[in-house]
Each structure stands twice: as C-alpha cells, then as structure tokens.
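Note that one protein chain is taken out, while the other chains of the complex remain in position.
On to subunit A.
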Amino acid sequence: MTIALDRPVSVRFRRPRGLGVAAASGFLLLAFAAAVTPGLFAGDPLAADPLHVLEPPSAAHWFGTDQLGRDVFDRVVHGARHSLSIGIAATLVAAGLGVLLGLLAGLSHRYADEALSRGFDALAAFPLLLLALLFVAVAGPGTVGLIVAIGIATLPHYARVVRSQTFVVRQAGYVTQAVAFGDSRTRLVLRHVLPNVIGPIPVLAVIGLGEAILAAAGLSFLGMGPQPPSPEWGAMLSEGRGYLSIAWWTSILPGVVVTLLVISLTVVGRRLQRRFEGRTA
C-alpha cells in the first residue's frame, strides 16, 4: 500500500471500481429480468415434492430443496418479483410523499415548516425497522401493509433533501424574476421550483431501494410480509432457520441473494451519486 502513496490513488483504483460497478449492474439486470419474467428462468416455486425434502444443492436442484421439497432456486428467482416490487413500491411511496412534504415545508411559513420538520425528525429518530414494525402492527401484515410501512418510515430522507433544496431554489434569481413577472403560485412551484429540487431524488431512490428491500425482507422474516407459501426472501430465511443445522442451503442461499442485490444497488447508487454530484449541489 505504501508504494501507492506517491501516485494519485484514484488512478490505481479506477479499474477495480469499474469492474465492481459492471458486476453490480449485471446482477441488477438479472434480478430485474427475474422479477419481470420469472417463468423464463425457473420452474413452479410452489411445487412441493414430499419425497425429496431438504436435499442439498445438486445438478437437478441448484440451490437444493426446502422442508417441503420445493426447489430453492425456483423460489429465489420468483422471490425477486416480491422483493423488488415491494421495494420499488415502498420507495415510490417514500419518494412521492417525501417530495410533496419536503416541498410543502420548504415553501411554508415558519410555523408550518417547523411542524413538518420536527415531524421528519421524529420519524428519522426511530430505527427504520422499529418504525415499520409499528406501522405494520396498525395496517396489518401483508404486501400492502409492508409497502406503506416502509414507505412512511423512509420518507424523511427524501423530505429533508427536498426541503433544503427548496430553500436554495426559492432564493435563486430565476424564481425572484418569475415572481416579479407575476407567475401564479402553482405555476411557480411546478415550473420553476419542483424541477430544480428533485434532481438528487432518483439517485437517493436507487440507494433507498436497497434499504427498502432489506427492510421488507426483515419484516417478512418476522412474519409481517407476504404469507406462506409466497416465495418471499425474508420469509424463506425465516422458514429455513429451523433447519439451519441440517440444511444450510434453505436459508443461506436466499440470504446471499438478498445481500448481493442490496450491495449491487448501493454500489450502483453511489456511482450515480458521484457522477451527478457536481450538477445537483
């Protein structure tokens, strides 16, 4: 390592980083393809075969079979749809609500802004999983409850960014001029403020998607997500944990896939963030 000190570090590490991003993007592509057309890659995730339960990975069953003799690989592939759709929907809820509330706070007078901001602080003060658990307890387990819970729990990320951007933008010359031209309030917000504050949101959302998928898997693990026999990754981890000592593949392999997906999303998200940093600041 010491010999690298006399050279710019970025030169030395550029190539591995590019490789990482390529691998991550490739994995993401695969995951999205699996989510869109799981039937193309895998068989029926619900087909149980009681005579072949808990069989280790083999040529016939790449990821082995679970406690009901279902193919773990088939379930992992089909699980991509559950996990990604929950993750994306939750992220959309969070980003949508976050932008709306952040904009509202940024444009409001002192008291309303204060109230909203303290609301974001309160939401952000609790760990994501705990907060989501609370909302699931109210909304009830299942896919919709999960989406709403994770969406609300993660909205402060987006709201805070949008609020601070709004402060910058509302003092910009073009906004002052638009006000001088007598633009209506609606036109002002939609035409001038909004397009200039949501710049960082897509990048935040890519990183947030990883977090949302992880939270969804975590809540499903606790039984708060899609109910059996749905092939959801968190639920698979939970079902497999009773067999960990004799059949590690039933929970380890879905766990590896979740980990890879979240890492990939973070790698790609960070790369995008670096790329757009100059433009959005």
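Just so we're on the same page, a contact is a pair of C-beta atoms (placed from the backbone, for glycine too) under 8 Å apart; a residue touches a chain by one contact, two chains touch by 3 or more; residues count from 1.
Note that in this section contacts and distances are computed from a predicted model.
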From "Protein FixC", "Peptide/nickel transport system substrate-binding protein", "Ion-translocating oxidoreductase complex subunit B" or "Sarcosine oxidase subunit alpha family protein", the hidden chain's UniProt protein name: "Peptide/nickel transport system substrate-binding protein"
Per the touch definition above, residue among A:Leu30, A:Leu46, A:Ala139 or A:Leu272 touching the missing chain: A:Leu46
Residue in contact with the excluded chain [from A:Thr37, A:Ser58 or A:Gln227]: A:Gln227
Listed residues A:Arg118, A:Arg187 or A:Arg241, member touching the removed chain: A:Arg241
Touching residue (missing chain; options A:Ala33, A:Leu68 or A:Ala124): A:Leu68
Interface with the undisplayed chain - residues on subunit A: 46-51, 53-54, 67-70, 223, 227-229, 239, 241-247
